[in-house]
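Here the complex is missing a single protein chain, while all its other protein chains stay put.
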Amino acid sequence: MPQTFHRSTNTLSKLSIFGALFLVVGSLFAIAEINRSGYVTQAGIAREQPVPFSHQHHVGGMGLDCRYCHATVETSATAGVPPTKTCMNCHSQIWSQSPTLEPVRASFRTGVSIEWTRVHDLPDFAYFNHSAHVNKGVGCTTCHGPVDRMPLMWQYASLQMEWCLDCHRRPEKYVRPKEEVFSVSWQPPPDQLEQGRALVRAYGIQTRTSCSTCHR
Amino acid sequence: MSAGPDVPAVRVDLGGVRRRLDGAQGRTYWRSLEELARTPEFLEFLHREFPAQASELDDPRGRREFLTVMGASLALAGLVGCTKQPDEKIVPYVQPPEQAVPGRPLFYATAMLDRGYAKGILVESHLGRPTKIEGNPDHPASLGATDAAGQAWVLGLYDPDRSQTLAYRGEIRAWSDFLAAMRSALAVQKPRQGVGLRILTETITSPTLAAQLAEILGDLPSAKWHQWEPAGGASAAPQCRFDQADVILSLDADFVMDGPASLRYAREYTARRKRPAEEPMNRLYVVEPTPSATGMIADHRLPLRPSEIEGFARAVAAALGESAPPAGSSPAAAWAAAVAKDLQAHAGRSLVLAGHYQPPAVHALAQEINQRLGNVGQTVVYGPPVAARPVDGPASLAELAADMKAGRVEVLVILGSNPAYTAPADLAFAAAMDKVKLRVHLGLYEDETAALCHWHVPQAHPLEAWSDARAFDGTATIMQPLIAPLYESARSAHEVLAALTSRPDRKGHDIVKDFWRKELGADFDRRWPRALHDGVVAGWTVATATTPATATDTAGPGTAPSPPVAAVTPPATGGGLELVFRPDPYIGDGRYANLGWLQELPRPVTKLTWDNAALIAPATAARRGLANNDVVELRYRGRTVKAPVWTLPGQAEETVTVHLGYGRTRAGRVGNGAGFDASAIRTSDAPWAGSGLEAARTGETQVLASTQEHWSIDAEAGTRHIIRSVTVDEYAKEPEAIKEQTEIPPRDMTLYPNNTFAPHAWGMSIDLNSCVGCNACVVACVAENNIPVVGREQVAKGREMHWLRVDRYFSGNPEQAETIRAHFQPLPCMQCENAPCEQVCPVAATVHSDEGLNDQVYNRCIGTRYCSNNCPYKVRRFNFLLFQDWSTPTLKLQRNPDVSVRSRGVMEKCTYCVQRIEHARITAHNEGREIRDGEVQTACQSVCPTQAIVFGDINDPGSRVSRRKAQHRDYALLAELNTRPRTTYLAEVRNPNPELSASAAAEGSEHHG
Amino acid sequence: MVERPDGEPPVVHVPHPEMHALLAPGHNFATVTEKISSLVLQKGTPLWWFAGFGVSFAVMNLMLVSIAYLVFKGVGIWGENIPVGWAFDILNFVWWIGIGHAGTLISAILLLLRQEWRTSINRFAEAMTLFAVACAGVYPALHTGRPWLDYWLFPYPNTMGLWPNFRSPLIWDVFAVSTYATVSALFWFIGLIPDFATLRDRTTSRFAAHVYGMLAMGWRGSARHWHNYDTAYLLLAGLATPLVISVHTVVSFDFAVGIIPGWHATIFPPYFVAGAIYAGFAMVLTLAIPLRKLYGLEDFITTRHLENMGKVMLATGLIVAYGYMMEVFAGWYSGNPYEAFMIKNRMLGPYQHFYWALIVCNVISPQFLWIKNVRTSTVGLFICAMFTNVGMWLERFVIVVTSLHRDFLPSSWGMYHPTFWDWSTYIGTIGLFFTLFFLFVRFMPVISIFEMRTIVPGAEVREETAS
Partner (left out) sequence: MTAKAAGPPPIWGLMAEFEGPTEVVEAARRAHDEGYRKVDAYTPYPIEELAEALGHHHSWLPLLVLLGGIAGCLAGYGLQYWSAVIAYPLNIGGRPIHSWPAFIVPTFETTILFAAGTAVLGMLALNGLPEPYHPVFNVPQFARASKDRFFLVIKSRDPKFDQDRTWSFLLSLGPRSVSEVDY
């Protein structure tokens, strides 16, 4: 009886069994990683805008308060993207001839809105409310990152559910004094956890992980 | 025997019914006679009721087909695109509007119209999109509630089938062209005093419109203004004060659901039934030919043929020592006597009222009786008419038709009315219109009349235009637009009328504002914004606006009762059936036929959707060998129409009731082809009832989609203690008896730790004694929660999506129609603490919140339907196909932005309006406080005219809901299953008259739980 | 013993007599091997195979079409509604899973019980099990509203931080059915290894030699291999036995854990398991009887095999009948109005004829198996088996649909009417089943060759040599 297979097939076939196992496990792990990567979440990717608005310049440089433009952040679900009028308050005087600002002036002239590209885009079935967070000591930079160092805006956090849950489960890790909410320079103190717990008590923060908190 | 190809007719074996009822112990509830009779045909019928094939393949409604295809593509998109979201744009304002805060809705006060009368509403607006209508608490005709039609108004605004362009003979024209045409027409009429000009409107209470009409008729004295209100004018109705009335006799008046004052009346009437043990209850007698919500919840109800009602009224009057001849011939003399006695005993605190569809004679008798009892000024007020010029609609229309036939009409301007469809057949109105040289129509739709007119002007929806209107009690409301007209060629009646004046091109805003500037005089600038804000014009009474009542005004205020006109209700010519016309309870005279919300809303008593039917008493049907789904030919005064039969317990013997508003041909994609056109056999001399009807079987059958006929029911309901109803005496004797009807497992009898809920524990209490089954809550829920319309075929399959349904159980003996009662039970999600649905969900898509809500997470649901199978209340609804409309742009504008729009393949259900809870919570916490009791109102609660539904925090013993649940008549549905529902019911308590023990005995079964 | 004078075969001591009934006389290692392996290795394929395969394959494509349309339109193409949220999908799932019990049961339990008669039927019974489970698997996967999200049923670390609800019987199903499928497949494959070796050595085609060679993994029948092999096979049998019992128990939990009258019954697990074995053996007979005829395997699958299976059907059939009896009794004895009505509704309600047909198929028809003539006649057995196949389907219909369509609140009672797509999907899975089965009988030994060798006369080592 002649050999059907060559010697080498022994090693190959043995390898193939374990190889298959590694392949499966490996690919699953890879998928999990990709789903959390910036490629999917868009986190850390600066987005092109019709007007290259720089938070770095306006916030970091000139120290504008967040609420000057995002006026409804304390009262409404949405922080509010400023109307062209707000831009023109200053830019009718400053840089009033700058070509980069032409789209703004054009919008103001024609009454046609500027179409900004949305940077932070939650799914439609997740109901986030800015006022609820801002009024309970969750700072802007906690979720939006160091905007004062962002020439073009990018998404800071993954905005995935596990990320939301992290804070909803242990808010003391992130809350800050209300007066610091809009500060871009605030850094968590070394004893953040103690201070955090105190603030959670003071502000009556509930660790709400019920589904209907966000999904309705 | 008529057996259709697919649907067999069902024979009712009344013998069987009798036997079963004799055998039945205790109260028997049943929903369908076939079930009661247990005929084999019924079982057969159950099988083949809806021939099962892949009906989606040949779905008659093209839109649905298209949508489901859309759905599939979305689904596939879901398959591939499960990682990245597509880029979205943010489009901010250029100039920020005042007030508007993105993400926070605003409420504006205006009014909806019912037969021309105002019912105050508050419209919720998200960044300029009206999305939801609430009642205006400050308005006398609303008190914070709205009716079903009111809820659907916002859908009417966004109806994609609305007429969108101004057209002359079907070709698009500009507004200026229209004005030119009017100018030239007027040029002809002016010298001749407008002798050839006719204006046809519906009932008008708008002071501004009245003034405009007065101006025009002033300029053109020979021109004529005709009015036609197909659903029946309410001009003859007095103002009632049910809160003052201990004993009420309704002569065919469906006051809790029908009419400009129904919301207020329902509130006042049920207010006297909310604490049966503690406070004296009122007592209601109803005499009517066809079961209405009012009749079905009455303490005593006597079904009479239309021709007998006047006799009955006379009998009562006679018993009260009235001079009128004693009507011994009346079939219900004894009944009348007992009622009269009861009325007499409560003289000054009793109330007799006649329905809209009763002839003047009955109204007059009611007025006489009230005067005799000294009720006038106490429980009822006969004030000056509110309508600008009350007329006898049919007569007015007949006069116009005659003029047209005679060629006396050269210019006909029709404002908002649709006579080509609604006019009684004997007027041959459409044919007569041909004789008119210039026909102008203003309407929301390019309807049957528009098709016959030269000019069609798309009407601006009342939510798009400035106007005003008055409520049943005369209170005026300024109607302000919520949104600029969706279609720019749309105009309001004010603007079209202006075209007939010297100043043709005025904006509605100016017309209305100028009128009120005159009316409000000096401090206009203070009162105008106030009136807009409040929704009522404070301290204003009509002065000059209305033109004096004319001869055609029949049952005007205080006018002496005119003798019964034979023509109005001809005496029953023996043998034939009597025919009763009624506007449909939801789509009215057909004006709302294209609103899917209303088409799909189960009718209060029949639970029919998408169709009207010939309603016949079971015995009458049996005598004629008729059964459900038999198509009969109704022969009446030489005209015929084909109608499917629906046997209805409680219907007066030998009568047939047909509802108007169906059989539309140009209503739109939704309304076309639904039901049959009853006005095809309607005559102008007897618009509401007549005798000499023949019903001949055709052998055809037609399936009617009833949400509770195909959900058939039998006497089981009684043994399961679903509805609990006692008399006030029984309740006073042993209040505990209601709870003890079933055995409830004690809370500590469990292996599990009892969960505690903090800071709040939401709960609901529904008072069955207050619910009148009007279904307003269902539409409110649909509007609030973006619930899709599924269409007749899907309803027939048992796939309606209503989160909240109102179950209707009959009690009584179908043999004795006077014993028949309906019991209404609104059924939202019970929010069980031990929810059976949650445990079985494999992906934890339905779980409990920390405040005891039974959350349903649409985006987690994969649609195994296990939860629905395991729900003992069957309140869960599943998107079997793509029911939601993802394609029509205008419909998207209506959606509530705070509620996820569900797509195909997910389960959904009542959430206690969690979006409202969260909104209130965030508002409260932002203000640094806790949520106040009553701050969260569910959609069903806020719309309910009778406040049957109360929602709140059961952790707080002082909250309204806690106090309700503390009542002895509080009970939980299926509590024996230990599901611990958060929604509980207050049992029904009735207040029968011992005098009428005879019929009470017939109802006897009612008196043991 | 008698010394063997010349080359004639040794005199063999006769083991317990019925051994003969398990294998027709005159067979030896060679004949057994040749006969069975030739079914696979023969050139030319019989015509009936092409006919059967063609039909099955066509029907299977009907299923594929139905599935495509289902994914395209949604489960609404089926007749389900509220209240009847489950119908053909789940009842067919349970039906198939039930059928899929005989194989592992025969292989495992009968092996542990040392029932030698299993050897000639276990192979294709196991195959049938796998194919039935495959058909069953189609339903839970597709009955969901959003099948493309079914992977949420598995516990895996996800960005939502969410996990399945392990309290749900459906999750138990996921674990039970997937485990059952895996273990049955392993069991089946292990059993095949030595036979693959045989085919590898028998075949003349180089290609086949490579394919079977790979599958045989270099099996050469070394004593040490056989030693571990036997141990492993026995262990697997020991593991598969509780598994096969557990699977249908878990399936029955889908209903027993619910609160719906007609579902919420403690009797369910035992009588579901019994029902499964009942259905499984019925299907084995349904396949075995034609198969032995077509392939002329009467020598290997003898009357005694068939009769034994008939006996098993009779026994399990009686257990099932007892289950029905207890349901009725409980309905009455509980004094619970809902339970009482449920029974009444089954017997007299709109679906009554389903119930009575079920009684005829599952309770009356097996009684004929008391008669030996029926048990030993292929026709009689085949008819009984067909009745059982239908009856078990009806049982699931009664349990799923009739219980759901009228539960607690009469206001929400409804009816269920299967649509074209309900039927096409169901029939389609039958097509899938037979497609796989025809492929199996063509390319793999339908009877375990090496196990047949063990019952060939002369297979046992003569004890005398020991001394």
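Letters A, B and C mark the chains in the order given here, with residues in each chain numbered from 1 onward.
Keep this in mind: contacts are C-beta pairs under 8 Å (C-beta built on N, C-alpha and C of every residue); 3 or more make two chains touch, one makes a residue touch a chain.
Just so we're clear, the structure is a prediction, and the values are computed from it rather than from any experiment.
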Of the listed residues B:Glu833, B:Asp898, B:Asp953 or B:Glu988, which contacts the missing chain in the full complex?
-> B:Glu833
May I ask which residue of B:Lys607, B:Arg624 or B:His848 touches the chain that does not appear here?
-> B:His848
Residue of C:Leu236, C:Ile277 or C:Met342 touching the missing chain in the full complex | C:Leu236
Missing-partner contacts on chain B, residue numbers | 752-753, 755, 833-839, 841, 844, 847-850, 980
Touch rule applied to chain A and the missing chain gives residues 1-10, 13-14, 17, 165, 209
Which parts of chain C are in contact with the chain that was left out?
-> 10, 28-30, 33, 155, 161-167, 171-172, 175-176, 179, 182-183, 186-187, 189-190, 194, 197-198, 200-202, 213-214, 216-232, 235-236, 239-240, 242-243, 246, 250, 253, 450-451, 453-454, 458-462, 465-466
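In this section, only the chains that are shown with their structure count from here on.
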In angstrom, rounded to a whole number, how far apart do the mean CA points of chain B and chain C lie?
-> 58
Provide the list of chain B residues touching at least two other chains, using ranges where the numbers run on.
-> 847, 860
Where in chain A do residues touch two or more other chains at once?
-> 35
Along chain A, where are the residues that touch chain C in the complex?
-> 1, 4-5, 10, 13, 28, 32, 35-36, 158, 160-162, 165
Seen from chain B, its contact residues with chain C in the complex are 29, 31, 43, 46-47, 49-56, 68-69, 71-72, 75-76, 78-79, 82, 708, 710-714, 716-717, 719-720, 722, 794, 797-799, 805, 807-809, 825, 827, 836, 839-844, 847, 860-866, 868-870, 872-874, 876-882, 904-907, 973-974, 977
State the interface residues of chain B toward chain A in the complex, per the touch definition above.
-> 83-85, 87-96, 101-104, 759, 847-851, 853, 855, 857-860, 898-901, 911, 914-915, 917-918, 922, 925-926
